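Only one protein chain is missing from this complex, and each of the others stays in its spot.
Labels for the chains are A, B and C, by order of writing; each one numbers its residues from 1.
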Amino acid sequence: MSTTGDHLIELRRDLHRHPEPAWREFYTTCRIVEELERIGVTDIYVGREAIDPDERMAVPDSSELVEWFARAREAGAKEDVLDRLDGGYTGCVAVLRQGEGPTVGLRVDIDGLLREESRADEHAPVAEGFRSEHEGAMHACGHDGHATIGLGVLEAIKESDFEGTLKVFFQPGEEMIAGGRAIAKSSHLADVDYLLALHLGLDHPTGEVVAGIDGFLAVAHLHVEFSGEPAHAGAAPNEGENAVQAMATAVGNLYAIPRHQDGATRVNAGQVGGGTASNIVPESAYIEAEVRGETTELMEYMRERAERVLHGAAEMHGCEVEIETRGRAPSARSDAQLAEIVSAVAGGVEGVDSVLDRDTLGGSEDATYLMREVQRNGGYAAYVGIGTDHPGGHHTATFDVDERSIPIGIDVISGAIREIAATRPE
Amino acid sequence: MSTTGDHLIELRRDLHRHPEPAWREFYTTCRIVEELERIGVTDIYVGREAIDPDERMAVPDSSELVEWFARAREAGAKEDVLDRLDGGYTGCVAVLRQGEGPTVGLRVDIDGLLREESRADEHAPVAEGFRSEHEGAMHACGHDGHATIGLGVLEAIKESDFEGTLKVFFQPGEEMIAGGRAIAKSSHLADVDYLLALHLGLDHPTGEVVAGIDGFLAVAHLHVEFSGEPAHAGAAPNEGENAVQAMATAVGNLYAIPRHQDGATRVNAGQVGGGTASNIVPESAYIEAEVRGETTELMEYMRERAERVLHGAAEMHGCEVEIETRGRAPSARSDAQLAEIVSAVAGGVEGVDSVLDRDTLGGSEDATYLMREVQRNGGYAAYVGIGTDHPGGHHTATFDVDERSIPIGIDVISGAIREIAATRPE
Amino acid sequence: MSTTGDHLIELRRDLHRHPEPAWREFYTTCRIVEELERIGVTDIYVGREAIDPDERMAVPDSSELVEWFARAREAGAKEDVLDRLDGGYTGCVAVLRQGEGPTVGLRVDIDGLLREESRADEHAPVAEGFRSEHEGAMHACGHDGHATIGLGVLEAIKESDFEGTLKVFFQPGEEMIAGGRAIAKSSHLADVDYLLALHLGLDHPTGEVVAGIDGFLAVAHLHVEFSGEPAHAGAAPNEGENAVQAMATAVGNLYAIPRHQDGATRVNAGQVGGGTASNIVPESAYIEAEVRGETTELMEYMRERAERVLHGAAEMHGCEVEIETRGRAPSARSDAQLAEIVSAVAGGVEGVDSVLDRDTLGGSEDATYLMREVQRNGGYAAYVGIGTDHPGGHHTATFDVDERSIPIGIDVISGAIREIAATRPE
Partner (left out) sequence: MSTTGDHLIELRRDLHRHPEPAWREFYTTCRIVEELERIGVTDIYVGREAIDPDERMAVPDSSELVEWFARAREAGAKEDVLDRLDGGYTGCVAVLRQGEGPTVGLRVDIDGLLREESRADEHAPVAEGFRSEHEGAMHACGHDGHATIGLGVLEAIKESDFEGTLKVFFQPGEEMIAGGRAIAKSSHLADVDYLLALHLGLDHPTGEVVAGIDGFLAVAHLHVEFSGEPAHAGAAPNEGENAVQAMATAVGNLYAIPRHQDGATRVNAGQVGGGTASNIVPESAYIEAEVRGETTELMEYMRERAERVLHGAAEMHGCEVEIETRGRAPSARSDAQLAEIVSAVAGGVEGVDSVLDRDTLGGSEDATYLMREVQRNGGYAAYVGIGTDHPGGHHTATFDVDERSIPIGIDVISGAIREIAATRPE
């Protein structure tokens, strides 16, 4: 690997050391800006300029923001950038204008997960000394690699004969499907003709590339709170309005929402809780629920039915219910025109030994907001998979990316961008 | 037994042959009036004059009324009386004025049950040739005996030195707790100073008398109908609004209504149904439910909670729900003053070998409407148990009364009425 | 239409007058045999010879069989055939051997539905005098037409230059998905090289033909009975084991069986009931349920989960549960080789003005048993749709077939059979 390669690996490890969840990517955003300046990109938008500030979802409360902000400062985040991110306006858009030609977008996500990283000696970040320094948080889905590839692509395109405009979207909050909409609703996407997004891994090994990924399920994450009245369960059970009974009735009926003739739907009450003690009629309960659909319409069908279930269950038990949509993403499809270019380019990239035309995700991703926005404007979009050997599964404590896949990703994506600009497929 | 006795047994068997359910007691009412005329009672109120016609509950639809009306005519019911009962205004109040003195009321119920009678040879009505002639209906709770005792008491009092007024209430629709309120809200109860009601059996053998029965649970019978939308369960399950799901959710949550600190409550979804075929999303479903309480307030607590459950379950599944109260009775207590008189009198009646002061019913009865009305007006009431050996349990196909208990009942009740008039307890 | 045509319309109307449900197709089978004899087919298998007698599903009880058997006799069914059907062994296989060549099968179903037929004057069977003579039963899905087409095809092939063997399967019990397996497991299918099945209507108008129908959902119909213990709901609720509570818990959880990653699944509790009276803890309850899957494996997944739910619900409420599979069918696909022939032939048939290559059913059909059996033996199968204008939807009281579609069906199917024999596609 070249010196640039070594540098990027160092960068990726630094990001890995500082995983930050949705709207708390303070250190990460600052670090990206530092690199952009090193590369010589001058057209940089951060904070409120990078996103539609009204469209953020699942924004944590201010004490949480303050704490992560302080951590970033302590970790040495660039002060002038950091100040512009205050209040949880993280993320960044980098624009490289290089002559006449189409505008190509690249979206990479940059956030980490709230889960602890493995301490096992055989876990490479432990062995190599770049394990997470933020207790309880981890880059367990490879977004440290995604951000690195985004920067590598910018550098590669800058040094190439590419003619046109390249915009790289360093997006916050993908894990909570909380940031895609805020980027999609910003002004930066309006003139994008072609959009690529990428993901490392997804159970594909190093050396394998998937030219176009489909099967994104539209999704909405619902945070649900029931509130009733407490009472002593022995002395006055009739005086309670039992929020746990409401929640339990809702859970049973959420899973029982009818299947839909038009395609796949999903529902999950993934985390629930309620009550305070065995002898008190529970006055509060919550559900972290999600609904999905093969199409956005199917997801909306599930959401409407879910809300009906939740309201009915609350009424039945004399409780109030509040339903907050904490994250959301539509479905989307990769356009064949772009996937074909990726496929052709990938075949010639060093280190690539297998190219798949299509694969199906089966999960959700909020890159779909950006993809649909571009497609709605008449443009084209594709979601590319860059294989990487990962010891543990995505979101587990031992997940790690094979760093050899980072230069492969840079080569495939930058090659595809140049080819797109050259051929302008329709 | 005297000639009168023989005659009354014949009468009881004739009533047994013609069991009629709530508001269909056409033959029965006519037969009672015939006997009243034989006895020489002249002050007789039937049909709309006997009840508050607006307070009938669980009135069957008109085709049902027409059918039973025709049966009664065919069975030889007295035409002039029958005509006054048209539309399901059954029942009768007989008044015997005999000098100065208090007004004593006696309530007997006269309706049968919708269940088939045993055809076994050892079942006395079969052996003796007075099995029900109305297929699917049966006097399985002894009301044929109650009506007979009511007439016997009238005759005995008429021939006695009793001074005062005796009113006998021949009440329709007790089995469906559908007729008590209509009698209680009539004008006839306003001047009643003392009220007795009676029941044969209740697991007490012939020769045993219970002077005052308590523990009537207040009750409401709710007829519940859910209506949704049908759909093909294979081709378009999402197009349905599933009434069976609504019903099932309601059933689970009805039984889960919290216990009450103030005393016993009950709830039952005793009969349910819904849907048309395995491959159709069910568009309709019903519940025959009941709620009870140790007091009327506790029953009302259950009823309010039940309605909340039913509405919530319907909303949850996009259905409409209709809730109709088809029967209802409050709780009540027997007054010690009357029970003591009954107890004292019963001890001297031929054939009585055991007198209990108190017993608890654990079920419901709409005589409570009359008892509470009299008590509310400052009067006194008691509910008396007249033991009878009954081969099968109440409401079973082999129930029958031991006819020896009929003269015992007449003697106990008429004796108590005379003693009440003589002593006017307070 | 030719004289043959007139005769077939008469036949169809006679069958329409005598709709008979599963394993009660006594008159129908006899009538078919009469026609076969008229046509001159000599190789006829009826009753136990036509099916595997151990594989019948959803056989009604003997009193039901006796009643329909008597009706058939009364309607004039051919006595010698009728006797061979005793015990509910209905259906017939007709074999026409005509020189060397492949064996081609045609499956037509012959049963009616248990639903009342419209009495409206504008309903053609009323206007033309061939409304159902069996109260409560109706040919509401066109099987009277299917049987007629089967006979018409036999006659057409007999008069043609077809070389090979034609077997026509007149199958009982399709509506209850109860007869397909018994035919498929008989010996008659073993040597069938090509199989066609057909259906009239399915929302396609007269003149439209669908060359190959897919999307049959595998299905199982489960008859479920819960039995517990009754108790008086007021006096002793704790003594009951509540079968309605068990059923209601099961219903909620049946619909909540998790969706499957591999494709569409379905579940329905289409008809339920339980209990006897509002004041009795219900001792019994039932569910007529069904589960479906896009593949047989998916249906089996649903069935296993459903059984687990049913057992758990019973255990929870101290009840016993019995689960009986009353009907069942696998999924299946039409082979392109045959569909292409049907498509080509149909294009040249008089009266056909639209030919669709494919359509998706979204429901279930037990012709799939026969299709899979033939395919398993290395043969080919296709399910053909013959459009017909039908005023009411399938299974509704006003359903009727446009009789012009009968000769079209005969021409399309007999033409395809001749072409198959001529070209022997692989």
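Just a few scattered comments:
One rule holds for everything that comes next: a residue touches a chain if its C-beta (ideal position, glycine included) is under 8 Å from a C-beta of that chain, and two chains touch if they have at least 3 such contacts.
Note that the structure is predicted; figures quoted are calculated from it, not measured.
For the options A:G47, A:G91, A:G252 or A:G312, the residue in contact with the chain missing from this view is A:G252. Among the residues B:T265, B:S331, B:T368 or B:T388, only B:T265 touches the chain that is left out of the figure.
The chain omitted from view is touched by exactly one of A:C92, A:A233, A:I257 or A:V374, namely A:A233. Take subunit C: the residues that touch the chain left off the picture are 235-240, 242, 245, 249, 252-253, 256, 258-262, 281, 301, 308-309, 311-318.
For subunit A, the residues touching the absent chain in the complete assembly are 217, 219, 221, 232-237, 242, 244-245, 247-249, 251-252, 255, 266, 268-282, 285, 288-290, 292, 361-364.
In the full complex, subunit B contacts the hidden chain through residues 252-253, 255-256, 258-259, 261, 264-267, 362.
Operating definition for what follows: only the chains that are shown with their structure count from here on.
When each chain is reduced to the mean of its CA atoms, the one lying nearest the mean of all protein CA atoms is C. Using the average of C-alpha coordinates as each chain's centre, B ends up farthest from subunit A.
Centroids built from CA atoms put subunit C at 51 Å from subunit B. With centres defined as mean CA coordinates, subunit B is found 69 Å away from subunit A.
Across the assembly, subunit C contributes 252, 255, 266-267, 362 as residues in contact with two or more other chains.
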